[in-house]
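Worksheet for the structure shown next.
Just one protein chain is left out here, and the rest sit where they should.
Up next is subunit A:
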């Protein structure tokens, strides 16, 4: 089955992952099923309950992705009673069969509720990262998007990921390298298929990742290995004699990446196969929160001949945008600041207040004996803002950083290991491309058409002296 992450198809499918989007930053991942495995006893079959209403899965499957789904009226009360009955020993047998009976009979058709809805979305690594069950610190989108870009993780690459953790990077990297599902019938096909080799030393977490990968239809694209990579390296299968993953890119999210680096060399001293792709440069990124870790990692990278070493941190902010309404005439409205919006308004206001008190004093002076209260000023309630302006256009558009900032995630160390280049390779290359062969610009094999085109191009360039790109590439 194609993965819902990579080929979601036009609509939601049963037994496949779907994300239930309730509101910003609140997304519930769920596998759509008609029958409830956990047997919670709903008449409607499997139901997801949220603070925005209850959603039987029979209303969620086979819907076009992105649909807005209305909540249903689900009787949660009586179900609770059945369950509590079930806890009584005497009734245990009875109630469980009753629940089974209820399940066997086709689920009840749900009734739409008067309020509450959600949107059903197909999963993407971004949405998954935001909603996944946290097992460890998560590599978030701003970090992994930059890392994958710098690692040149492209369709057809093989990525090693050590420290699978919660699986956010796993999902992002499999999307980056995906170029099709490996097919059994054409193993001789020459195209290299993208793959992620994920290593995790925590047995339970490795198992969880493996289950997740299977549930998400990615089992052909991600190979999860339970392994301590400091000790046993990165070969697939057996740590000593296993197959090399032939990795093009490596991501190490480990507490001590420098201990794993000794396995990531072109010719391991132990004589084992190198886990790296011998025919391409290998890119690495390590992800460590502390500067000391970075220093040790970089020092080891230098000793192991990695090049282009660089270290960066990613600063990411989400921006809030809202209309800020400031003015005296917003008095009483929600989300506004009641304060003069300009000097003019302040002066005007003071003037009115002053005038009013003046009048008040005058009245007091005039009718010293009388006890009538001061008459209400006519213009006490200021005219509301132009009623023509609808509420969504009032005020000024402002932006600011969101309140909770991630000030530091981790330091990212990048490096490249070029292909091995031996003296023999160099000799072969020299034979093929004679070193001192420098020809004058080729003229003979040019066709008529090519000549014309070049002529045109030259004229164009002469017309546009801006083109500073062109450099003479022949000997003068």
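FYI, a residue touches a chain if its C-beta (ideal position, glycine included) is under 8 Å from a C-beta of that chain, and two chains touch if they have at least 3 such contacts; residues count from 1.
In this section, contacts and distances are computed from a predicted model.
K.L.:
Just by its UniProt name, which of "Dolichol-phosphate mannosyltransferase subunit 3", "Nitrogen permease regulator 3", "tRNA (adenine(58)-N(1))-methyltransferase non-catalytic subunit TRM6" or "E2 ubiquitin-conjugating enzyme" is the chain not shown in this complex?
P.N.:
Options "Dolichol-phosphate mannosyltransferase subunit 3", "Nitrogen permease regulator 3", "tRNA (adenine(58)-N(1))-methyltransferase non-catalytic subunit TRM6" or "E2 ubiquitin-conjugating enzyme" considered; the missing chain's recorded name is "tRNA (adenine(58)-N(1))-methyltransferase non-catalytic subunit TRM6".
K.L.:
One chain isn't shown here. Among A:132, A:160 or A:298, which residue touches it?
P.N.:
Within the whole complex, the residue contacting the unshown chain is A:298.
K.L.:
Decide which residue listed in A:242, A:281 or A:340 touches the omitted chain of the complex.
P.N.:
Missing-chain contact among the listed residues: A:281.
K.L.:
In the full complex, which of A:47, A:148 or A:197 touches the chain missing from this view?
P.N.:
Residue touching the absent chain, from the options given: A:148.
K.L.:
Which listed residue (A:256, A:311 or A:328) would be found touching the missing chain in the intact complex?
P.N.:
Per the contact definition at the top, the residue touching the missing chain is A:311.
K.L.:
Just checking the interface: what residues of subunit A touch the absent partner chain?
P.N.:
Answer for subunit A: residues 2, 6-10, 21-24, 51-53, 64-71, 113-122, 124-126, 141-142, 144-150, 152, 154-157, 172, 175-176, 178-181, 183, 190-192, 194, 246, 248, 277-281, 291, 294-295, 298-299, 302-303, 305-323, 332-334, 390-392, 397-399, 411, 413, 416, 418-419, 421, 424-426, 428-430, 432-439, 469, 471-475 touch the chain left out.
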